[in-house]
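Sharing a structure with you now.
One chain of protein is taken out of this complex; the other chains stay put.
Presenting chain A:
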Amino acid sequence: MAYLTEKFGPAGGFHPFAGAGEAVAAARVPAIKARSATPAVRRRRGAGFGTFIYGLPLLGLFFLTWEIAPRLGWLNRIFFPPLSEVLVAWWDLLASGVLVEHIGISLQRAAIGFALGVVVAIPLGLLMGRYSLFEKVSDLLVQTLRNTSQFALLPVFILLLGIGEESKVAITFYSSVFFLLVNTISGVKSVDPLLIKAARSMGTSDFDMFRKIILPASIPSIVAGARLGVKSSLFAVIGAEMLAAKSGLGFLIQNSQLMMETADMYAGILTLTVIGLVVNYLLVWFERWATAWKGQSEASMI
């Protein structure tokens, strides 16, 4: 189970309030540590395929139940169409181009908001982590904002920015920025003081200290924050689209439910699951790439 949660994200999939819950839960944790790619962890990941095989029967059983339960009348077919019907509906949505359009819009909103989060959080986090006065002044405001649910703020964003793209971008930005900020700060604070001393001894300027020492040393922590931030942005955009939008995957799911096109609704949900898995896999890969220097202790030769 621990394996599943780690690999496939928190239980609850892309339900909008699962996203909010995760944000709050994570907010209580002062810093979200990067999972270090030590050899032990690598071995565990290497054994991942075996675990995957073990997990298949149960997943197969789940899909099988989904297929036969509505057919046997255990579940109401109108609310729970068999998996095969959902897949047919999914194929139709895909072939008509509608699905791709919705996916594109949702991903675009999440990506713009997340990118803004990166642009704001990293410089700010570097300053807050490095200069204690800066942190003392801004910490209370950050804590206050961080513990306010992004969904509670959606009406505010809509009032301020309108019902269009801006309010969606705002909520995805808000959902990711604090993960990035908190992890950047914690990354900066945990930079080994000896490395700073060594850099100073070589005459490193303040600017180079940020650029060449503090930033690279903080990368593992920042990337871990980015992983959470990306997921949170995705959750937020779906939620926002369900509440107030005329396009996007969240809208597709919500609207299909209203129209009682339940096969389309499940097709939308499955699409989100697949996107979630792919994004998570890409982020794990990116994290491993960005922190390659931490692992691979091979030699102990003189």
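Criterion: contacts are C-beta pairs under 8 Å (C-beta built on N, C-alpha and C of every residue); 3 or more make two chains touch, one makes a residue touch a chain; residues count from 1.
Please note the rule applied: contacts and distances are computed from a predicted model.
J.: Mind telling me which option in "Succinate dehydrogenase hydrophobic membrane anchor subunit", "Propanediol/glycerol family dehydratase medium subunit", "histidine kinase" or "ABC transporter ATP-binding protein" is what UniProt lists for the chain we can't see?
T.: Options "Succinate dehydrogenase hydrophobic membrane anchor subunit", "Propanediol/glycerol family dehydratase medium subunit", "histidine kinase" or "ABC transporter ATP-binding protein" considered; the missing chain's recorded name is "ABC transporter ATP-binding protein".
J.: Given the contact definition stated above, which residue among A:Ala115, A:Leu195, A:Ala244 or A:Leu270 touches the chain not shown here?
T.: That would be A:Leu195, which touches the missing chain.
J.: In the full complex, which bits of chain A touch the chain not displayed? Write them out.
T.: Contact residues on chain A toward the absent chain are 192, 194-195, 197-205, 208, 212-213, 216-217, 219, 292-302.
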